[in-house]
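Sharing a structure here in structure tokens format.
One chain of protein is taken out of this complex; the other chains stay put.
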Amino acid sequence: MGQAAVSVVTLAVVRAPVSLPLTLVVALVKGVLVVFALATAAAYLTLLERKIAARIQLRIGPNRVGPGGLLQPAADGVKLIFKEKAAPAGRDRVLFQIAPALAAGAALFAFATIPINRTICVGGHGGAGPLSVSCAGGYLLHWDLANVNIGLLYILAVTSMGVYAIFLGGWSSNSKYSLLGALRSSAQLISYEMAVSFAIVGPILLAGTLNLEQMVHQQQGLWFIFLQPLGFLLYFTAAFAETNRLPFDLPEAEGELGAGYHTEFAGMRFGLFFFAEYINMVTVCSIATVLFLGGWLAPVWFLPSWLGPIWFVAKAGLLLFVMMWVRWTFPRLRYDRLMQFGWKVLLPLGLANIVVTAVFVAVR
Amino acid sequence: MSVIFGLAAAVAVVAALGVVVAQRTLYSALALVANMVALAVLFLTLDAQFLAAVQIIVYAGAVMVLFVFIIALLSPGAQERLHPLEARVLIGGLAAVAFTVVVARLTLNGVSVAASGRFYGRLGPFAPVLVDRHGQVQTLGEQLFTTFLLPFELSSLLLLVAAVGAVYLSRRRRAS
Partner (left out) sequence: MTGWSVGALPWYPLHFVPAVDLLSALPELIVGAGMVLMLIADLLVPPSRRGILAVGTAAVLSAALVAVIWQWGGAAHAYATFDGSFVADRFGLFSDALILSTAIVVVLLSPPYLAGRGLHAGEYYILLLASVVGMLTLAGGTNLIVIFLGVELLSIPLYVLAGFARDERRSQEAGMKYLLLGGFASAFLLYGMALVYGDTGKTNLTAIHRVLLEAVPAGHVSPLLMAGIGLIGIGLAFKVSAAPFHWWTPDVYEGSPVVVTTFMSVATKVAAFAAFLRLFSTTFGSAQSGWTVPLALVAIASMIFGNVVALAQRSMKRMLAYSGIAQAGYILIGVAVGQPDGTAAALYYLAAYTAMNTGAFAVLTILSSRGRECDEYRHLRGLGRREPFLAGLLAIFLLSLAGFPLTAGFFGKFFLFSAAIHDGQVPLAVWGVVTSAVSVFYYLRVTLLMLGQAGETEGMDPGSTGGDQLESWAVQTGDRRAGWTLPGRVLVLTAAAATLVLGIFPTVVYGVIQGIHAVTG
């Protein structure tokens, strides 16, 4: 999976003024690193989630495996791998196999264009700033897998593939709970994709580019969250629905649907769906960080700017914490309310936000 | 680069064949999705990044999702198997060959292969110089709001009225 991701995203790097083998090696290394980082993050987010849930519910949470429960994710992983791969009779054998892989694949692919630091020049003179890239005699190191013109569109494209995983997973299970969950989930994803697309138009208008690294550069001095507070709220709200999180986790409303589209999946097949959900959380929080929170930029001017990746992780981590906090605080919405909220509240607000932003950009 | 091209092209061809020969309709639709994703990768190898993204968002992400929905929910049974020498198959095959010839002819007519191996249209507004200078999205946006302003606005009107019509036809009868 990771290999394939790398081979696709290397394309955009090929035009760099460096010999092809070096570029390829760097891309492979970055790809492997990103996949491992995401996998680890997803694993430990499950632990974090349980810890936070426990704190909110005045419990202690998992603390038996390893010091303070730190090895709990490893134990869970081993458990999932060795579990019986129970599967329903009458399933569609091919799609039942493919769906979990598709879910995890789409989640991993989406991260490819997110820059976690400014482009730097290794072993040469120069560097990268807004619109200026120079690197005499050295190697230009991008801190994303693919520094492409259309980074944001790429993410939208890849995440829209996630719908197939969910729908096919639910459909191929040959179970009514799964099918209902899949239907709900697909409808929800498609509806809230609109809200997400509308919300991100604000930063695009302000930055005048779809290149994520350039968007961060444009926020030097003033993060877009201060210019786009509504845009940020809209994006972050819709992100809950896009990741199927409470209060929008209707697809797997356990009271009515078992576990929704992945009810019938067991063992590592279930694990992949689970994994995909947490990676998607990381992705949406990273996008929010890049679009609204100034990406790798230091939060306060006197803090060192060379700690870019640290600032990035800190901001994304803060958003991830908020997502978990919300999950254990708010009740679930009713399904029709969810759809109404998406189409009749988020969408018009997003549209208004675009109009106001466009006027602002035009008269500026 | 050529490795990626070969892989994507192979996937595209196999997927396209899959659309035709698959026994279950849903598999045909999914093969079409795979075909479109492979085409998007081909666009990437041609430095048409915007086109690649839009190809996936519009076709694979929106149109085909609807196809898959409808097929899966109406769940048609397996299709009848066609004999390879049946008239329909032969005519279809001939049409496919003719189509390929026409497209190849048009492609060679409209496109010249630059020395670098990248394909460029012989036409003006998307000349590589401009695209490299302004970026793909910017060039496209500029074209859309100058040269193609009228088609652009007409399309938006078309989508609006299509939505109005669809709402009218599917709306429940009012109580009155």
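Every chain is named by a letter (A and B) in the order it is written, and numbering of its residues begins at 1.
Definition applied: a contact is a pair of C-beta atoms (placed from the backbone, for glycine too) under 8 Å apart; a residue touches a chain by one contact, two chains touch by 3 or more.
Keep in mind that what you see is a predicted model, and the values were worked out from it rather than measured.
Visitor: Taking the entire complex into account, which one of B:Gly6, B:Gly92 or B:Gly165 touches the absent chain?
Guide: Result: among the candidates, B:Gly165 touches the missing chain.
Visitor: Go through chain B and note every residue touching the omitted chain.
Guide: Counting only chain B, the missing chain is touched by 102, 105-106, 109-110, 122-123, 133-135, 138, 141-142, 145-151, 154-155, 157-158, 160-162, 164-169, 173-174, 176.
Here, only the chains that are shown with their structure count from here on.
Visitor: Measure off the straight-line distance from the CA centroid of chain A to the CA centroid of chain B, and report it in whole Å.
Guide: Measuring from centre to centre gives 27 Å for this pair.
Visitor: Residues of chain B touching chain A in their complex?
Guide: Going through chain B, the ones touching chain A are 1, 4, 7, 26-27, 30, 33, 37, 40-41, 44-45, 47, 49-50, 52-54, 56-57, 60-62, 65, 68-69, 72, 135-137.
Visitor: Show me the residue ranges of chain A that touch chain B in the complex, using the header's touch definition.
Guide: 7-8, 11-12, 14-15, 94-95, 148-150, 153-154, 156-158, 160-161, 163-164, 167-168, 171, 186, 190, 209-211
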